[in-house]
Structures are given as C-alpha cells and as structure tokens.
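With one protein chain held back, the other chains of the complex are shown just where they sit.
Now for subunit A:
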Amino acid sequence: MGFGPGRSQSFFLVLAAARSEKLGGRGSHVQIGYEWQMCFFVCLLISCWFLGERNNLETGRKRIPSCSSSSKAVLGEGTMTYFPEEVVEHIFSFLPAQRDRNTVSLVCKVWYEIERLSRRSVFVGNCYAVRAERVALRFPNVRALTVKGKPHFADFNLVPPDWGGYAGPWIEAAARGCVGLEELRMKRMVVSDESLELLSRSFPRFRALVLISCEGFSTDGLAAIASHCKLLSELDLQENEVEDRGPRWLSCFPDSCTSLVSLNFACIKGEVNAGLNLSYAPTLDASDLTKMISRCVKLQRLWVLDCISDKGLQVVASSCKDLQELRVFPSDFYVAGYSAVTEEGLVAISLGCPKLNSLLYFCHQMTNAALITVAKNCPNFTRFRLCILEPGKPDVMTNQPLDEGFGAIVRECKGLRRLSISGLLTDKVFMYIGKYAKQLEMLSIAFAGDSDKGMMHVMNGCKNLRKLEIRDSPFGDAALLGNVAKYETMRSLWMSSCNVTLKGCQVLASKMPMLNIEVINEWDGCNEMEENHGELPKVEKLYVYRTTAGARDDAPNFVKIL
C-alpha cells in the first residue's frame, strides 16, 4: 500500500467509527456519535506522536508478548508495525474513561488486545447485561471493578425480594481470573457472607470495598474482610441491610493494620469543609443547625432534613457560596403532612449558591414561578430531583400543572444529566423534556402524563437517555413499542403500575432479541396471565434491559423473561 503508517491509522479509525455506528450498543456499548470525536482525538494523538518519533521507527520494535497469535498475524501484514505495544498502551493511558477505552477497542484486533490487557477499571452498569466470566476473561488485569444489580426502584421496595442481583458470580469470576483486583464497588446487590469470605481470601492486593444499598450479608462477612485483607485502606458501607451479629467484627482488624484511612458507616463525621451529612439527625435544633452551617463557608456538599426550614435554607444560601450539592430529605413521610421547606427555600438557595449543580429536594408544595426562577439562577444543574410528597399535586398558587416549571429547568440547564419530576404533570412536560433535555441520561417519572404521547416524546427526543424508570403513569403498549430500536442504546427501562399489557411485552420481545424483557408479578403465577390472554391483563412490573448474556438463569418464579 502506498499509505504511510499515520494515514493507515486514520483509515482504520474512520473505518472503526463507521463500523461502531452499525454495532450500536452491542458489546462495548459505545455511544453513537460520540466516538467520532474520540476517533479524531486518538487519531490526532497518534499523528502527533508519530511526527515526533518518525526517525526512530524504522527499527520497528514489535514486542507484543502477551498478544494472541491472531494479532501477530495482523501485525505481520504491516498495519501496526511502527507502534510497539508499550507505546500504544501509553497513549491509551491518557484515556481513562471507559467510553473512550471501549471506542479504541473497536479500531482493530491489536488495539483490542492491548486495550483489554491494560484496562485497570471496569464499570458494569447492569450485572445482567453481560456474563461475569466474560468480563473476567477479557480484562484479566483489572484493578477496580464496579457492578450494579437491582433496578433503582428497588430502593423503594418496588422490586420483590429474591429478584436477583447476586454478587456471588462476580466475585467468583474475579477470583478465578483477576487476582490483581484491588477495589470492588457494588450497588444494590445481594452479597453473601460466603462471597465476602471468598473476596477476602482471593485478592492479595485488595484495598477498597464499597457497598451501597446492598443486602444479604452480616457482620461475620465484614469480619472476614477485616481479618484477611491486610492492605485494606477503604471500607465504605452505605445504607446496606446488614445483619448485625455484634461488634466483634470491628476487633478483627489486625493490630498491625495501619493501612485503613477511610471508614464510612453511612454518616460522615469530622471535617465539614467538603461535605456535611446531617440527614440522620432529626432532633437537631433548627437554630443550632443554622448557626453551625453559617460558619461552614467552604461547604460544597450538604445533606439535611427538612426541619432546617426555609429560613435555614436562606442562611445556607447566604453563607455557603461554594455549595455544589444539596439534599433535603423529608422528616415526615405522610403524603398529606406538613413540611418546613417550601418552594421559597429552593428559590433562596438558587439565588445564593450559583455553583449548585446537584439537587435532591423533598417538599410538600411547589410553583411554576419558583422553578422558572431557579432555572434562571442555576443553569448549571447536572442533577435535578424534585419530589413533591403528594403525588399529582399542582402548582400551589395557580393550581396549574407544573409543566412550565420543569420545562424551564430542562430548557435552561443544558447540561442536565439526571432528572426526577413530580407533582401534577401532563404530556406537555414530556414534550419539553424531549425537546430540550438532550444530555439527559436518567429520567424518573411517577404519577405523571396523560397518554402514550408523553413517553414517546421522551423516547424520541432524549438522544442520550440511558435509564428510564416510570411508575403509576398512563403509558401503554403504543408507548412501549413506539421506538423499539431505542432500547438498544439504553441500559434499562422500568415500568410499574402503567398500562402495558403482556401482549405488548411479547411483541417487544419478538422484535428485539437482544433485550431481556422481565415481567414481574408478585402474586399472580404465569398461568393466570396466560388464561386471561383475551382480556389483555396489565403487566404489574416490567424491566427491560439490553444484554449480551441472554436470559438469566437465576430468576425466581415470579419473574417471567420473554
């Protein structure tokens, strides 16, 4: 070929980009459109490096000892001869983000091999999207593994117990194939004491364990970790269901354990400069609370209960100018109760804290005017979650739906990645979301919308949508089937107490074989559903996700996978 090495790289990169658009979300789950940028960047990197190193390349160091023979064959054909493995690996080290690493893996076999053997960190957003063995085989040198299990609504008891999300297969696969593992993060998974024991004995360099919203283990499992993980430096347990068998496990840390630097049991104490979590302290006097917060002028992250009241939030707004994340939790869970925070507190915060980008706000009332003001004051929101405790509650001043308020949020906050909406909402809010929320990745909907059109706006408009979770909203088969190709680009869809029927799910299953369609019925057996076939029974809970692993074999009998 008359191409020089630089141009042949570009050629391959362009080819890869074209190929990966066709592949869509399969395998490495690459974002469509994004890899054009990345390919260009990588191409640039390679070209710049090549220009500088041109004189040294004629010797053609081709040591790739750990590559398979097929890549050596490719090598021999002269496409990658000028780039030794170490060089390419070094270039890849500038691309730590998983998305980018997935992209470069698609360029050619050699790059795939180099990338997978040098991958240090793997993120699995859905434990059923891919087989654990496959991940362990592909990335034998991984150091940090993150796996997520149950769908998000499991946090609110919408997923029956024993649904799944078992950590066992992942720890076992890693124990067999990835002995260099140092960090394990799991969220919403079922972790047994046996698995923790295996974990503690399998990885000599293990140093960080993070379990969030997990269950299935006891303090005995923690004792194993404490006893055998000699290099443990981080143990982070947040909001897990742990069976407490006494404090004995705390004394299992060996006397020689000098490595532990971070121990977190759901509450943060101590330094209040970075973050303050007061969300478990309902008895704190409101005035003491505000006095303390008014002194924390460097506070970036604040979690509080609504006892802080609007007045307290005004103090926060005037003191904490660096605030980036605010969470206001409810102290009273009754939907028709009373809360000391209202839309006024939120407006005050938006006025005083211009750096605010992440919000979780529970309250009993909201107005469109307030939301419009908040949107104008804080266009930097990346995460905006508003929960009005009474489902379907309108604007408290005008009695109108809150479509305009949330519409303003998505219109002004161009970087919005996560959104949870509440209150009285019609299809119009979804029209706004589909039109403006182009960076949105996760959307949570409850008690909202009028018709299938609502969900369709979102499915058609939100180009970057990855997770969609819906409960108690009037979306049915037409919405479910309106854009089936979309599901391939998403991690998952959850729909509960909506209008989807079994027939609709079956149609989806037949059209999209690369999806798992899980129909979850707690009380009905599958038989009853089939008998009522003619009456189009509603599906109580539906969980749809893309997968390369096929139907999972650990599903309980109340889960039917179509």
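FYI, contacts are C-beta pairs under 8 Å (C-beta built on N, C-alpha and C of every residue); 3 or more make two chains touch, one makes a residue touch a chain; residues count from 1.
FYI, contacts and distances are computed from a predicted model.
Novice: Out of "Metaxin", "Auxin-responsive protein", "Pescadillo homolog" or "Ubiquitin-like-conjugating enzyme ATG10", what name does the UniProt record list for the absent chain?
Specialist: Answer from the UniProt record of the missing subunit chain: "Auxin-responsive protein".
Novice: Looking at A:153, A:170, A:487 or A:558, which residue reaches the missing chain?
Specialist: A:153
Novice: Touch as defined at the start, partner being the missing chain; which of A:365, A:492 or A:516 qualifies?
Specialist: A:365
Novice: Of A:103, A:200, A:219 or A:279, which sits in contact with the chain we cannot see?
Specialist: Going through A:103, A:200, A:219 or A:279 one by one, A:279 is the residue touching the chain not shown.
Novice: At which residues does subunit A meet the chain that is not included here?
Specialist: Contacting residues on subunit A, toward the hidden partner: 153, 155-158, 213, 239-241, 266, 279-283, 305, 329-331, 333-338, 362, 364-365, 387, 389-394, 396, 399-401, 403, 420, 424, 426, 444, 446, 450-451, 471-472, 474, 497-499, 538, 540.
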